[in-house]
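The complex is shown incomplete by one protein chain, all other protein chains being positioned as in the whole.
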Amino acid sequence: MRIIRYSEAINEALHQLLASNKKVFLIGQGVTSPWYVGTTTVGLIDRFGPHRVFDTPVSENAVTGLGVGAALTGMRPIVVHPRMDFMYYAMDQIANQAANWHYMFGGQMSVPITIWGIINRGGEQGAQHSQALQAIFAHIPGLKVVMPSTPYDVKGLLVASVEDDNPVIFIDDRWLYNYEGDVPEELYSIKIGKGIVRRKGKDVTIVATSYMVYKAIEAGKDLEKEGVDVEIIDLRTVKPMDKQLLYNSVKKTKRLVIADASWKTCGIGAEISATIAESKLLTTLKAPIIRITLPDAPAPASSVLEQAYYPESKDIVLAVENLLKYSCDNNEKCDY
Amino acid sequence: MRIIRYSEAINEALHQLLASNKKVFLIGQGVTSPWYVGTTTVGLIDRFGPHRVFDTPVSENAVTGLGVGAALTGMRPIVVHPRMDFMYYAMDQIANQAANWHYMFGGQMSVPITIWGIINRGGEQGAQHSQALQAIFAHIPGLKVVMPSTPYDVKGLLVASVEDDNPVIFIDDRWLYNYEGDVPEELYSIKIGKGIVRRKGKDVTIVATSYMVYKAIEAGKDLEKEGVDVEIIDLRTVKPMDKQLLYNSVKKTKRLVIADASWKTCGIGAEISATIAESKLLTTLKAPIIRITLPDAPAPASSVLEQAYYPESKDIVLAVENLLKYSCDNNEKCDY
Amino acid sequence: MYKKKSVNTDIPLKTLREMYLTMLRIRKFEETVASLILKKEIQTPCHLYIGQEAIATGVCTSLRKSDYVFSTHRSHGHYIAKGGDLKKLMAELYCRETGCSYGRGGSMHIADPDIGLPGSSAIVAGTIPLAVGVAYSFFLQKKDNVSVAFFGDGAVGEGVFYESLNLAALKKLPVLFVCENNLFSTHMPISACLANIDIKKTAETFCIPTARVDGNDVQSVYKTAKKMIENARKNKGPAFIECMTYRWYGHVGPNLDIDKGLRSKEELDYWMKRDPIKKLERQMIQQKILTIAKKKVIEEMIKKEIDEAIAFKNKSHSPEKIDIARSVFKEE
Partner (left out) sequence: MYKKKSVNTDIPLKTLREMYLTMLRIRKFEETVASLILKKEIQTPCHLYIGQEAIATGVCTSLRKSDYVFSTHRSHGHYIAKGGDLKKLMAELYCRETGCSYGRGGSMHIADPDIGLPGSSAIVAGTIPLAVGVAYSFFLQKKDNVSVAFFGDGAVGEGVFYESLNLAALKKLPVLFVCENNLFSTHMPISACLANIDIKKTAETFCIPTARVDGNDVQSVYKTAKKMIENARKNKGPAFIECMTYRWYGHVGPNLDIDKGLRSKEELDYWMKRDPIKKLERQMIQQKILTIAKKKVIEEMIKKEIDEAIAFKNKSHSPEKIDIARSVFKEE
């Protein structure tokens, strides 16, 4: 196979999708810009012209609605928001319209739209240019939410999102753009809703999303040196969630750490934890379930504070160590 | 004390807040309407005039922003959205501006706004007039989220929300409007962040929010007849959450059912479950943690489907019974 | 081929008759619905269209089945004018499985893609960008179809209205924006909602053709809409039409909102004298295109349609509880 970068894999997927299906078009802010969406859209405007690659005014709500409307006629629009933060303006079209349409009319029409939201944080940009909103979208019924971590997955899941008959929130992270990996040249798709084991292990399960998968893998290497053998699950799709994969792993390890770089309260971590807690595995666990997330605080600008804000592999290592040390036989003495 | 209805308690709180503090004003759609927000705003326009009680055009985003801007000058606006569904239009002002402002400028200015979102569902209104969005707001740092269930609480928590120096999402449910209870005549406030035990018990803890508190109480009565003694916690504030109250109860009962009438995935139920699961109580639990929520589906119109959609006390009874029956000593044989 | 024209206008007689029939069908259907709400048979909140029939009718009569229209919370008129089936509509108002939205939508969420109505939204202004999107799809596919957004004067308060007009104008999309200005947004008169109540002028800012017409005169609506729709088909871009009208009933349901002090009896009387159906009827009778006898026949026919619709819903079932989570997603 061929090794390319994550951002190149997105670009290749877009080229191939637009080339192979006349129903596909790309719309959003910066799709013709040299910097706005990294280099993910390079070459598209020249090849497909300004209608199939439509760079728009700052009108997030109407632009998203345009995509939804076009999807209702069977088109396969990709609407990009170069930062997830801007999607708040488009919430009505995403949540009230796109998400409800199929159900609300009894399944007559579906909305095969891909809403591509980019997590674009760090670099002292501050609270309004840093957000990761996967949990909000996962909460809303009628939306699927994918978060590919590898170059292979990002291509395959972007293709799958566009091929899916439902609205899919496709989330990538600019911090992943330079990661490299094997990517087939042809068009292929990866089933939405399937996670993958990135490292087999027996001591503790680490479930990670998106960028945190790499942090988990780093943590896994460090822990290996200490003789700890973790199993790492890359969720890939946060909704619908691959519960079976989680169950299988936790059944074996009986310990769970979750790493998702969005806010804690009602986040993806909460859902994974509650999914295990409502299963019969709960009473088999040897220790509490730890969530590694952002703190419940807006993103700071200062790079020093950013270091404290974004979780690192050492946080995962620490969590795993704590779980392995954990014992609380006499729980009367425990504090929480 | 005096017994009045939930909607009257809101109306009284509004009258007293506007009368006692010149900084308070009420803005939103329907604040002068005879039906739009129940009867909660009766008499306000006549008493306080069209500036302090400002009925607005359908411009949710700018209207909310107007409130946020006024709050920045020390005013204490109450912005009402007669259905939470309409708040999606105002998400930018709520999430990007109001929630971030205090943190983003290092604590220089706060936004003492109360954003009052009404859950207004049932009656075959369908998916866009039924939503309960507490989890979305609880996810966003910088917002407090209160959900009073009793007439006493709704008055005291509305006052507390207005007195709080931070943006508070104040959520009520039209289904509560005719519930009656003791309400002091004078102005009083209830501390935000404190839950309350509605029924003491030892067998199972039921944590409920808003309208589901009454369903839990009904369930408690039915279960009592079966000899089951549940403890019922009314969360009152969903963020910040009264963790200590949860811990104390679950430590005792070792079994937990959560009842919150919003969607399941990444919902309030997930957060409560994960809060227990990350504490040392986890390994003391005798059974999985059950979430009673809406299904992950939009609200249907048909009243038959509505009956299937909205959780009832019998769902809570069933959950409690299941937990008490639960045993899975040989977990190899368990399915999930 | 020679087409018979009506005396004063250049509208074919056949078209006039068709429009008369459509308006009357909406009126009678809505009157039936009003009585069924009063009988507490219909629960889903209905925003009645009576008084505004000329608008949906005038616009939709110029459309092809393959053209798309989007509706709002006040949806029945658009559905009927676009060729919807009264049976499925009535069944939907009873939230039956046989309803046009399978009982999932209720009155505010009416759809039938086969007639070119991909849906109605209960969110004010929520469908305006959707209509732009459908137009974008036609544009990309080089179809000579047009798309129509119906919305009220209240929707002009929402930012997405402006965003949508700008996008459509920028890309010269085949979309017709139809503002049904009935002077009220729920309980609020338009002057309490808009600093500038001249909505046509607001739309003009986007450099698109605009017109204001008497929304109670179906012939004016028809002629203006027709011209704009034909232009849109010829890639001449979007257009905007403001139709001045009035809803006879209150905002929702069959009450009048007069007792509540929201409007005056005089105002309502004024507008009831301007009944769009009577107006056309008078003209047609004068011009001998319609006779009292013919009218009776039409009314009988409509009555039969409505009776059949009720019979249809009577033998229809409600959705099954077990299906509560059906159709959240389309599964391949």
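Just so it is clear, A, B and C label the chains in written order, and each chain counts residues from 1 on its own.
Heads up, the rule we're going with is that a contact is a pair of C-beta atoms (placed from the backbone, for glycine too) under 8 Å apart; a residue touches a chain by one contact, two chains touch by 3 or more.
Remember, predicted model here, so these are calculated numbers, not experimental data.
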{"item": "Chains still shown that are in contact with the chain withheld from the display", "value": "A, B, C"}
{"item": "Residue touching the undisplayed chain, where the options are B:I45, B:L72, B:V197 or B:L324", "value": "B:L72"}
{"item": "Candidate in contact with the missing chain, chosen from C:D67, C:D112 or C:E163", "value": "C:E163"}
{"item": "Residue of B:P141, B:G201 or B:G267 in touch with the missing chain, whole complex considered", "value": "B:P141"}
{"item": "Chain C, residues in touch with the chain not shown (by the definition above)", "value": "157-163, 165-166, 169-170, 192-196, 201-202, 204-208"}
{"item": "Sites on chain B contacted by the missing partner chain, in the whole complex", "value": "22, 25, 51-52, 54, 56-57, 59, 61-75, 77, 92-93, 96-97, 101-110, 141-142, 144, 165-166"}
{"item": "On chain A, residues whose C-beta touches the chain left out of the figure", "value": "29-30, 32-36, 55, 57-62, 85-86, 89, 123-129, 295-298, 300-305, 307-309"}
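Following the convention adopted for this analysis, only the chains that are shown with their structure count from here on.
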{"item": "Far-end chain from chain A, centres as C-alpha averages", "value": "C"}
{"item": "Rounded Å distance, chain A centre to chain B centre (Cα mean)", "value": "29"}
{"item": "Between chain A and chain C, centroid-to-centroid distance (C-alpha), Å", "value": "41"}
{"item": "Approximate Å spacing (C-alpha centroids) for the pair chain B, chain C", "value": "38"}
{"item": "Junction residues of chain A - those touching two or more other chains", "value": "61, 92, 96, 103-104, 141-142"}
{"item": "Per-residue overlap in chain C, given as positions that touch at least 2 other chains", "value": "101, 103-105, 109, 121, 123, 126, 159-160, 328"}
